[in-house]
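For this view, one protein chain was removed and the others were kept in their places.
Which chain is which? They are A and B, in the order written, and residues in each are numbered from 1.
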Amino acid sequence: MRKVTAIFVLAIFGFYMLSVFLTIPFGEKRDNVGQHYLANTVKETGAVNTVTSIVVSYRGFDTLGEVTVLFLAATGLGAILFDKKGKKRRLQHASLIVRVGAHLLYPLIVLLGAYVFVHGHLTPGGGFQGGAIIATGVLLMFMSYRSFETSHKALIYIESLAGIVFVLAGFSGLIWGQSFLQNVLPLGEPGRLLSAGIIPIIYIAVGFKVGAELTGLLDNLLKTIK
Amino acid sequence: MIMIYILAVIIIVAAIFSVKQKDLLLAVIGTSAISVILSIFYYLLQAPDVALTEAAIGVALSTIIFVIAIKKTERYEE
Partner (left out) sequence: MVYYITAILLILIGMYAILTKKNIIKIVIGLSIVDSGVNLLLISIGYIKNGTAPIFSVEGLTPDKMVDPIPQALVLTAIVIGLGVTAVALSLVIRLYDHHKTLNINKIRKLKW
């Protein structure tokens, strides 16, 4: 009885959604705010990647909110799974091929992640992607070696300092400019590494913060396995 | 052009497999297969930033969190 009702309600819902979305033509050119951002992004912000300049410069306040939500999620997970006795991880040693391969691949993966978030304003990439790649590299080392540890205090310090750097960069726009998160450094010429004012500084801080957060989250989860 | 139709059929088949399966570990592998083919779709729609994000977060991190949760509870449904 429950399945029949669910299928009936979902069929009505799907029919109305399809009939609305078939009136939006697929692949036509529309005049909206996106055209204004595409025409003015190299002059006003100096970044070559349009999506980066929207996420950090035109809508930078929403990125601050997203970083806060990710911080709350990682802290909430650590608080729910808190155990007073403090068990240690007791996974098994992996086989020889996995150990040697992980030893060779780990510095290359961390280097790729750092490249992705430093060149965020020139190529596709940015802070969130680079942080996720670094967390994947550390997870590979967790699964191969039994005695690989990361110190808890270092992760907490890196995360807090990176968050403070983001907010201070916003306040520097308030002190020397006109509004929060405004560009106050010189723009430089587009296409070089040291250009686009305040955007590389913010993305490097976000990359460190997301990498440290996701590593701490995985460490909390793996520590509870007996 | 015909490649887009084949990939769309593979996504729908993987989603139905992952909902109807009773072994929870196979259901999680179906979810990560959806994320891989979705990352190809984002590249074909000319969005490279979103393809990188979906490949890094949806495939690696979401799957490992599900597998750890299954190990601490039961593996088979009912």
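Following the convention adopted for this analysis, a residue touches a chain if its C-beta (ideal position, glycine included) is under 8 Å from a C-beta of that chain, and two chains touch if they have at least 3 such contacts.
Computed from a predicted model, the values in this text were never measured in an experiment.
Although one chain is not shown, part of chain A still touches it, namely residues 2-3, 6-7, 10, 13-14, 17-18, 21-22, 24, 26-30, 32-35, 37-39, 41-42, 48-51, 54-55, 59, 62-63, 66, 69-70, 73-74, 76-77, 80-81, 123-124, 126, 128, 190, 217, 221, 224. Residues touching the missing chain, restricted to chain B, are 4-5, 8, 11-12, 15-16, 18-19, 24, 27-28, 31, 34-35, 38, 41-42, 45-50, 53-54, 57-58, 61-62, 65-66, 69-70, 72-74, 77-78 (touch as defined at the top).
Just so we're on the same page, only the chains that are shown with their structure count from here on.
One simple way to say how far apart two chains are is to compare their mean CA positions; for chain A and chain B this gives 20 Å.
Residues 49, 51-52, 116, 124-126, 128-129, 132-133, 135-136, 139, 214, 218, 221-222, 224-225 of chain A are the ones touching chain B in the complex.
Contacts from chain B toward chain A in the complex involve residues 48-49, 52-53, 56-57, 60-61, 64-65, 68, 71-72.
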